[in-house]
Every structure is written in C-alpha cells, then in structure tokens.
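All protein chains but one are shown at their positions in the complex.
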Amino acid sequence: MAHSKDSENQRPDLEDSTNVVEAHASLLATGAAQSRERRIEETGMEPVSLWVFLGSAIVLLVGGAVVGAGGKLFNYDPHPTGYVRPEYISDADSGPTIGPIMEALMKRGKNIYTKCSGCHGSSGAGDGGNRPPLANSEWVTGSPERLAMIILNGVKGPIVVDGKTYGADVMDGQGPLTADELAGIMTYVRNSFGNEVGDVVTPEQAAEAIKISNVRAGAHMSADELNANHDKALEGDPIDPSTPVDFETLKPVEASAPAPAE
Amino acid sequence: MVTDTDSDTALQKDLELRARIDRSLRHPVMFFFTSGAAWLAVAVLLGFISSFKSHDSTFLANLGFLNYGRVYPAHLTVLIYGWGCQAAFGLIIWLMARLSRKECTSVGVILTAGHLWNFGVSVGVLGILAGYGSGRPWMEFPAAVWPLLLVSYFFITIWSFIQFRCSEGGKTYVAQWYLVAALFWFPWIYLSAHLFVFVFNGHPVMAAGVNAWFKYALIFLFFTPVALGTAYYLAPKVTGRPVYSYTLALFGFWALAVIGPWAGMQKLAGGPLPQFLPYLGAAATVLILIPALAVGVNILLTLRGHEAEVTASPSLRFTIGGIVSFVILGVMGLGLNTPASLKMTQFSLAGYGFEVLAIYGFFSMCAFGGIYFIVPRITRREWLSRRFISWHFWLSLYGIGTVVVCSILGGLFQGAAQEAYNAAWSDAATRNYAYNVGTTVAWGLIIFSSLFFLLHLLLMWARLGRRSQHPTLLKGDHHEDSPHGPDGDLDELQTAEA
Amino acid sequence: MDSANDNPLKRFSTFWVGLVLFAAFGLAGLVLGIGFNKPVKNGYDEVNSERRETIREEVDKTHAGARDMADKSFERVGAVYLESAPVAVEKPEFILPGSATQLGKASGGTGVKVPAGFPEVAADAPIDPAVMAKGQALYAVCSACHGPNGEGMYHINKTGPPLADSEWVVGPVANLIAIQFRGLNGTIEVNGKSYTPVAPMAPLPLDDESVAAVLTYIRNSFGNKASPVTAEQVKAMEGEKGKPMLSPADLIPPK
Partner (left out) sequence: MTFKAFMSALAVSFAVPWFLIIVVPYAKMRDLEPVHFEQDSDGRDEVYVPRRSGRISTGSAVYGANGCYVCHTQMIRKGFAGSELGRPDWAGFRVQDESGVSINTSRETTPYDFVGEEFAHVGIMRVGPDLSNVAGRVQKYLDHPLTKADSPEGWLYLHLYNSALKTVTLNNKFGCPRQTHLFKEQPRVGQGSPNAVPGLENDGMEVLPTGNAKALVSYLLSLKKDDAVPYSINYSRDKKKAE
C-alpha cells in the first residue's frame, strides 16, 4: 500500500513516541472525540412543507417588481429613455422675494437654527438635561445685546433660565457670524417657540453687537458679566417689522412698489 | 446481513480512518483557525476605532495612519481576508477531508501557502494604513497583493478538490456540494473582478459596478456556501439525525447558485450606467431570501426535538445563531433593496450593517460552530472552559445584534433625512450620531468576545485543553440537573454527545 | 489506498483539471480583455484628433502670410530703398545753396573723381589703436551685411560681398569714401567672383572721424593691410555727398 498505516512522516506531536505499535495504540485510545462521533446517515426524504414554496413565491413577486423598476431588461444604453427630471420645489427660491423684514429675517434664522437644534432642541425646549430651553427664557426675550453676547461668545458657569439653574455644560460661542446671520437668528429665536417679542433685530443693530463683542474679545461670558454690562438695548433705530424689504439684500424697498405677481 | 462482528470491525475501521484524517490535518487547520482568530481580534479592534472615530473626530486624531479614511477600509479588509477567508480555508480543508474520507497528503504545501496568504494580508493592511490603499471598496490592498493571495488560495484549496474527486463510495453529501461550489466560485469572482477593475482600462463607472458586484458575490458565493456547508455537516453529525429533506437541500443549493451571481450592482442605482443593472442586482439580493428560507427550514427541522442538545452543544448553538442570522439577512435583503427603500439606504450606514450581518452575524457564527466541533478532534483535547465559550457566544450575539440594528436603523433614518432635500444638510449628518455610539459600544462587546475566543484557541493550540473523554458542554440554562453533573470531568455519558 | 478511484494519476489529472476550472472565468476575462485593451474605437481621441487638425490648419492659414514675409524681408527692404531714392528736384530754385545736393549737382553725377589736393597717406603710416578700436565699434553696423569677420553675408542671404582681401578695400581710398557718402548698387566683382546683392548699400550719415575710423579698421583687419584713412581725406571728398547712388562702374578701378 502506498501509504503506511500510521502516517509517521507527519511531524511528531508533543508527546508522540516513535514506537509504531505504541503510537498506533495511543492513536486509538485518545481518539475520544472521534470515537463518540456518529456516522451521517442518508439525507432524509421528508416532504417539503408548502410554506417554503409559498414564501419563495411571494419573494419572487417582490423581486419581479424590483426588476421592473429597472426599465427594459438588458438594454445596455446608459442613457435612460423617457426619463424626465422631476420637479423639486426648494425653499431657497420659492416664496416671496419682497416682503416684510420680519419674514425675511425669520427665514434666515430658520436655516441657521438647524445648527443650534442639536442642543436646544428643534422646538427650543432644550434637551431636558443641562441644556437650557429657549422657549420663554428671559435671556432670549430680554435685552437684545445680552442675547447677542450669549450667541457670539457662549456662556460658562451657572445661569438661571426660567427658574431652573443650568451650568453643568459650557455653551461655545457660535461666532463668527455676519450681521445678517446674527440678526436672522436673534429675530427667529425671539419670535418662535412661543416667544412673541414682536420686534425685529436689524442687521445694523447686529453689526453693533458684533463690534461690542469684538471689543470685549473675551472667551465665554458668565451670567453676572452679562447682567452687569450688557443688560441694555442695542443702538441703531428699531424698524417696523412690516416694512417691505428685498429678501436678498434686506434693504428696504419703497412701499409703493407693487408686490410682484407670484 | 451484516453480522455483529462485521459492523464492529467496520466501526473500528471507520474510527481509525477518522483519527488518521484528523492527525494528518492538525497542523494546517489549526494554523488557519488561530491566525484567523488573531486577524479577527485585529479586525474587531480596528472596527471599534473606526466606529469611535465616526462620532468623535478627536479620538486618536493625531495619529495620521489611524485616519478614519484608512481605519474603516483596513477594518473591513482584515475582517474579510484576514479572518473570513482563513476560517473558510480551515473549514473547507477539514470538512472535505472528512466527507471524502481521505487523508491530507500535502500539509507542507498548504502551510506555506497559508503563510503566504498571511504575509499578503499583513502587507496589504500595512499598505492601507500607510496610505497606499487602492481606493476600491473591499479591494483596498495595494494593487500588487491580489495575485499573491490568488496563488496561495490555489495551493491551499486544490487538495480539497482532489480529495473530493478521488473519494470512494460515490456518495456526495449536501455539505460537499456547497464546499465544492465555494471552492470554485471564489477564484472565478476574485480573478475576474480584479482583472476588470485593476487590469483592464474600461469605463470608470463600470469599474465601480464590477467592484460593487464583487462585494455581494463574495458574500453570497463564497462565505455563504462555506457557512451552509458547515451547518449541513454539523446539524446531522451532532444530533445523529439525517438532514430533514433532500429536495429542499437541492432546491436551496441551486437557488443560491442561480440567484447569487446576479446580486450587487444596486450600489449604483440611478447612476450613469445601463439602468437595468442596478435593479437586477437589487432583485437578486431580494431573491436571496428564497435559499435562506429553504436552508433555514431544512436545518431547523433537522434539529427539531433536539433542543436540549442544541443548547448544550457549543457548535450547534453557534450554527443555529448563524442560520437564523442568514434568514434575517435574507429578510434585510428584501427590506433594504426595494426601489423605495433603496433610495434611502443606498448611500447610508445600512449597507455596512448588511455586510457585517453577512460576514460576522452569519458566516462567522457558523464558522465558530465548526471550529468548536473541529478543534477538539485535531488537538485531541477538550475545550478548557465552558464559560469562555458561553461568554464568546453571548457577547458575539448581542454585539452583532446591536451593530446590525444600529447600522440598519441608523442608515434608514439617515437616508430619510438625506432625502428631505429642503432640510439643512447638517441635520442629516448629525442624525446617526446616537447610532454610531451604539455601534461603538457593540464593537466594544465584540472585542471581548474575540479575545475570549482567541485566548481559548491559543490554549488549545498549545495542547493545554482538558484531557477527557467527554466534550465540554454548555450547561443547559433551563435545567440545572443536566445529566453532565458539575463542571469538569464527567462520568459515563449515555445520551448527549458533541 | 491505491483503489480504482484514488491513484496518483487521477490525483495528478485532478490537480490540472482543478487549475483550469479555477482560472476558467479569469482566463475568459483575459481573452476578452485583450479585445478590450485595444484603443477605444471612436471615443474622444478620434474626435480630439480631428479637432486638432482643424485647429492646425487655421493656425497655418493665419501665420502663412507672416512666414513668407520673413523669407523675403531683405528683398523688400531693398525694394523700399530703391523706391525711396531721393526724388529728383523738379525746380532748380528748390535746391538750397551750399547744400550737398547743390554741390553734387554742380560737380555732376556718375564717376568717382579724386578732387585736387586730395591728401595722400603713406602705406606704412602708423595706425593709432584708438582709431582702430573706434572703427571696430562702428563696424558692428556694417557686420549685419558684411559679416562680423568681413567674410560677407552673401552666401547666407545674398546681401553684402566680403571685405576680407578685397581689392576694392585695399584700393583707392576715394572709392571707399564715395561709397560711404553715395551708397553702392548693382553687380560687383570682388576677388574674381561677382556679387549682386539683393539690397543696395545705403549711404551712412556718419561724421568724418567715424568714416575715417571705420575705413581704417576695414583696411587693416580681416587680413587686409593698407594705409589708414584720415579725417582730412574724408573731408576732401564731401563734394560726393548728395550725389545719386554709385554703381560699381563709377568706381575707380583698383590697380
């Protein structure tokens, strides 16, 4: 026979003896795992339950529908025929281009607020933990300069909002912001989530606030510092929220201009 | 009529043949399992780092080579080529030798080829981390590595094909169909995909299409058949009952063979290539549920009535985990690949969840089942500690369950947020923060499970397992007074065997 | 082991069957791939090459004019000079008294005449190196047509004949001074070869010392050895100024 009974040409195992007979005996003795093994019988011929074929049929249907979505099968032309680009109504260019300044700033603020919704919640209710709500918070509806300082430089240390003290978490400054962006976000938070201040922070006032913040050029604010030197209105003449402005440039447009047909 | 003595001598000859086969196989198979387990630990660690970085970009930020863009590809390639392929080689070699009742005569060649494979994988992974990755998903090894892997694959597995061809007794088992199919599908997929993506200069989008096809072909046409082959071997072997239904097995096998090669190109749906290709791929991935149902029913019905044994035997417990994952994979395939859901999950976390469910949830669990059955036979030692096995099982199950649930749910929500084109993009980007954190925690669990597994395997490799006649069985949780008595050496055993 | 189904021959054949089967689709891909790797049929390179040709033709067309203009530039310069010969003065009263034209008219055109009292200079008179240096500097202008080493540019673009060992240069000084004042045009025989420059030599408006210096320089370099030319000699010949351009026949034949 070509192959010897006991394949000693294999590398010897740790405790292998070179004596053939003994190796043979030990092979049998220690083959416990092998000895308790069972032989595999013939594969059974049980009838296949109907459910398997039913399930497969349903899956086949779904598969067919999916293939259907692929247009003509085996049509190797990469340019699809009969496809027309659907209509996309995007907020950016829908909506009026001239309207009250309140609407213009609210629209800008809404876009920017997506960056604040991570902590203050999409409905301005805070995150229930150590991030304060904006809804009826006196810091938001109170003096605009204080709110501007909070947004531009952030807050550190304990701060009482709507009766509860928050301070475990530090709010980073969200600057730098352009005057339009700051005006937008301040107007938005002061007139949403139930806050009804009703006035508008103009880009000029926002620019003033940015100047004050740059002059201070410090890191996070503290509640007392806010109340001590920033609890006042911003310079710059307030504007009637319903003066029509061009949405793009936020510049007032003389009222007589007929509203462009939408 | 076979007299008593004849059946005794036949049993004796059979036992002797098994022992000889296992002796001849102990070095290559143990090599593949241990080096695979080591690569698995590395892959899971890289997975943990990449997942941690996905939600906190300051974690290990200053290490250039651990940049997220390199850790994620390294994690996946090590999981597939380091662990997946080597575990599959060990299983193929041992199962084919046992099923064709042939000793392995070319251990030396297999070992050298195995070392070459490991060398190729390590050069590849270091290449990726050093920034020489090729930039093709799942083919990120630097371009010179793939021929080396292919050649070493050939010299590892050709001997199993020879054993299959030269086996006597003309009876081929269901497991053998799957193993031979896997043997041939891998080079067909690997060689033709790498030729079309690396060697030929064709259209860049079509190269991306072939790459997407390669990912799903590797899952459905190499890892799936090897895992199903193991399951079809273990279920009848451990319970001593025949496979439930031959026709169902035949139907399941040929369903996989016919449906599998079509799947994959749905990654490019809506893209600039022939429009039918992606939706054909999506349909094929949906139809994978058919072989999944067939196999699931077949295996589970084979084990019906042996619940005590299933919970007690570690290999069966893992195999069942794997088969159930395969059915879940089929259902996920259906769920994620309908045109409506494809719109959301195409470029989202869900794809990663599907792949991890396929590679770890399904293939690896079946591979662990096979390993827990094979290693005591080739090292002639029983597993040292039952707790290691149960820790490994439960941590893997919960870990992978969490990774898959987080990834697929996170992917769906992320996709939905992406489709809302009017909302700000940062809203969609931050949507899956919580799911990333969940995935990180899950990979943390799996790190421990793979460490337990690796440590246990190394002990067995060093021949420090229990020397006893009786298998290490997992204590059945629901009945304390199981016949095996307390932990450790067991007295005479009548019924359950592993 | 050596039963019907498992013998070394079968194992050997299975090995190779396995190899072929393993590489089946790879080889098929390779065979097809060779078909793929031929250059793309009518992709962009063809379109681009057509575009390149059209652009090349346009470029050639626009630049065609410029190119041949460059070749015939000297003929054109010559033609310009010929046309721009001084216009004959219709009415005698236009001539300024004492001007070169009036003098020239008075002394009649054509031939070079050595005026009375033309100062002679000895052949071996000492040459002042400062004059030679000045002459060399001035020669730079002349080198454009007579070549930097006096070898002439005739063989390149049919302009100036050579000055090196030219009998005219070492010949009578009056010729050279007259040429400087009146220019020279037509076929001239130098050292046995005849030259018909495409452009006539233009009269150069230099002062007397400069003309003397440059003539001294050319008479004592490029291998020539002759008497220097003095400013007085040049001054004596100022009658030649304003006369119409000389032709070689008008020159005093050298001995």
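Order as written gives the chain letters A, B and C; numbering starts at 1 within each chain.
Just so it is clear, contacts are C-beta pairs under 8 Å (C-beta built on N, C-alpha and C of every residue); 3 or more make two chains touch, one makes a residue touch a chain.
Everything numeric in this text was worked out from a predicted model, so none of it was measured.
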Partners of the unshown chain among those that are drawn: A, B, C
Options B:134, B:298, B:311 or B:440, residue touching the unrepresented chain: B:134
Which residue of B:117, B:262 or B:388 touches the chain not shown here: B:262
Chain A residues touching the omitted chain (full complex): 69, 74, 76, 78-80, 83-88, 90, 92-93, 112, 115, 118, 174-178
Touching residues on chain B - with respect to the absent chain: 53-58, 61-62, 64-65, 67-70, 72-73, 131-137, 165, 172, 177, 180-181, 184-185, 188, 192, 196-197, 200-211, 213, 221, 254, 257-258, 261-262, 265, 267-274, 277-278, 280-281, 339, 342-343, 346-349, 351-352, 414, 418-419, 421-422, 425-426, 429-430, 432-433
Absent-chain interface as seen on chain C, which is shown: 21, 24-25, 29, 32, 35-36, 40-44, 47-48, 51
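Everything that follows uses one rule, which is that only the chains that are shown with their structure count from here on.
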Farthest chain (mean CA position) relative to chain C: B
Interface with more contacting C-beta pairs, comparing A-B to B-C: A-B
CA centroid of chain B to CA centroid of chain C, Å: 83
Two or more partner chains touched - positions in chain C: none
Sequence positions of chain A contacting 2 or more other chains: 3
Chain B contact footprint on chain C (complex, rising order): 3, 5-6, 10-11, 14-15, 17-19, 21-26, 28-30, 33, 36-37
Complex interface listing, chain B residues touching chain A: 14-16, 18-20, 22-24, 26-27, 103, 105, 107, 173-174, 205, 233, 236-237, 240-249, 251, 255, 272-280, 282-284, 286-287, 289-290, 293-294, 297, 301-302, 334, 337-339, 376-377, 380, 382, 421-424, 426-427, 430, 463, 467-471, 493, 497-498
Sites on chain B touched by chain C in the complex: 102, 154, 158, 161-162, 165-168, 184, 187-188, 191-192, 195-196, 199-202
